[in-house]
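Here the complex is missing a single protein chain, while all its other protein chains stay put.
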């Protein structure tokens, strides 16, 4: 759905956050984003109001995300805004050397990455290592092309090294954790951009 | 203020309750009462809807009054209805032989009686006696005309007899407590129908 | 035992008394003003009688309505709680005249102990040490003479008073005249009686009180002390037992003095002897509170006794199950949580409590009438909860108290929670070496108390 949304957004959303707004609020959000982007009425007062509105909705989204609360409803100026959290379903399942492919239908607690990227989340608790041993070159760098099955990082728990491998051919677009940092279950590790067709669900 | 309202109501309110609605909701209540009284559009559907509305608002008023709660807000069909309780000011003050005349501006917790009646509430806790002594005739019976200053009943507390007197010329329309029953503060004792001008506030 | 008892109070103490009655298998009848129609004490009681409008003079102080509430519901006894009518001898007489057992001492004893001069005379006769001072009322001239003899600083106090009203600390002869006039005027305004007397000011002083419980058969039980020196303008904030200031010898001296006094005045039911303890370990009687105290739970925590149940039982004629000194174990601290705004000089801050979560778990007791959505009324006092901690040692009790206060959540009104938390964490409190001037001395160093010190 995010990809579809992205197309619908026609460049209207200038950030992931705004894309989410569109996803969450549909028409209402579109109207106000148009206002913000100046595609609506070019009336200073009007767009000012919409700016305030957008900020308020964004604030609500933030509150829901940060608090982990289920739902917040605010009613004012003839507009009723309800922000409901996505159900907290894990995107990844733990395994020895797993790769977590976020399925949009089971979006995790983190904000889904934009632009068709596939997020790799940690299947376990442990220390994150970008290279097989201290001083050795990293398994991958941002911009690298990786093949399905290629090791992305090592997660160490109880002195055991667990390799996390790519499950598809992709370009590494982001690395979210510093070398040797601890990670918890479900924490975003990498954003991968598939170089072929998007992965099938399952 | 009730008197003014009564004039404004122009016979629109057929009961104290509806008068209270007008006082509490002003225009909104007026509109719906007009609907109920058939002074608005004679459209069955329309007045049906307004009837439902009125009933809902009345129900809210009842809930607030009976529960003693501060405020209830209900929002539906584009209309936001907030019912806030009047500050809980007593209608009667305790005194040796007091008469509680409900002042509309300081309506007590009990539902005001209908049809322009004045309710006499108990100013204290005690036993309610309808006659000066066992076997003696009652001070008043339903249908009796009483003069201002005439004794309506006796309230006994700590073996002291406190007479409750009428504060106006009136017809006794209801007696709410059986002889020798205990009563608590604010409990309705009598409904009186004024025979002359309505009593002045204060 | 009684079948049904009227609880002539509201708030946390009404809830406390109803719990005790229910544990005894006794029905509880509550009274309430129109402001308290939804209150917890009304809900917990077996029955409730509406007695008047919010103003206390017409409801919780309305003797005819309260007595009638008891008689019309078939109650056999009345528990007054604390405050309101609990030390009103006229109310006791009215109860008795209407065949209601008043759960407390007799009207006669209450009256005599309410008169400070008479109370002191009785104590003197019983061999209880008093604060040196004038024996009774003093004119300005007599006050001056007494002060010179006692040595400054001295205290001027209202003969009819209590709670710090009509009281003045006088550091030297130059201040006396002005202080006398002001204290007298204040006393007159508060109590309708401007009479003053003079006492030696014990400083630094600790406020330590002894809990007693007497049956109708001559049995006297003393339950140890409560240390109440953490006060802000004579309002207690934190109480603890045992007092860090007492050793076994001083404690026994104070308890046996209290026991002597009880026997001398034929005291009945629960009472609290308030003493000042000086830096030299001397103790002096201040007053006898002829009722249950707010801070009674700390005594319950270390003795395992239920003082309210005991009150009801001895009022019903039962002999005390034990007399002499009640055994104690461990340490207890009570923290009063008031709806007060520390940033505005601890002004009462009534309002709606949106969220209330009591601390739970081991060694924590919370007494309260508050739950989510309850409104703290401006008509009544600002105490909303008492958090009572019990642990093996004082140091552990302090740590547990701080754990509990971190857990306590109150949203909607400002409270004394943070102030208490900081007091408990201060070095002075931890050392145990503090006096009634703690708040004035240490308050300015504790952020939450900065508004409390003028």
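By written order: A, B and C. Residues from 1 in each chain.
The definition used in the following text is that a residue touches a chain if its C-beta (ideal position, glycine included) is under 8 Å from a C-beta of that chain, and two chains touch if they have at least 3 such contacts.
Just so it is clear, the model here is predicted, and its values are computed rather than measured.
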Contacts of the hidden chain among displayed chains: A, C
Residue of C:87, C:122, C:199 or C:300 in touch with the missing chain, whole complex considered: C:300
Omitted-chain contact residue, chosen from C:31, C:44 or C:143: C:44
Sole contact to the chain not displayed, among C:318, C:407 or C:428: C:407
Chain not shown, touching residues in chain C: 15-16, 19-20, 22-25, 44, 297, 300, 304-306, 329-330, 357-358, 360-368, 371-372, 390-392, 396, 399-400, 403, 406-407
Those residues of chain A which, in the complete complex, touch the missing chain: 68-69, 88-90, 93-94, 109, 124-127, 156-160, 182, 184-187
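Here is the rule we use: only the chains that are shown with their structure count from here on.
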Category of the chain touch graph - line, ring, star, complete, other: other
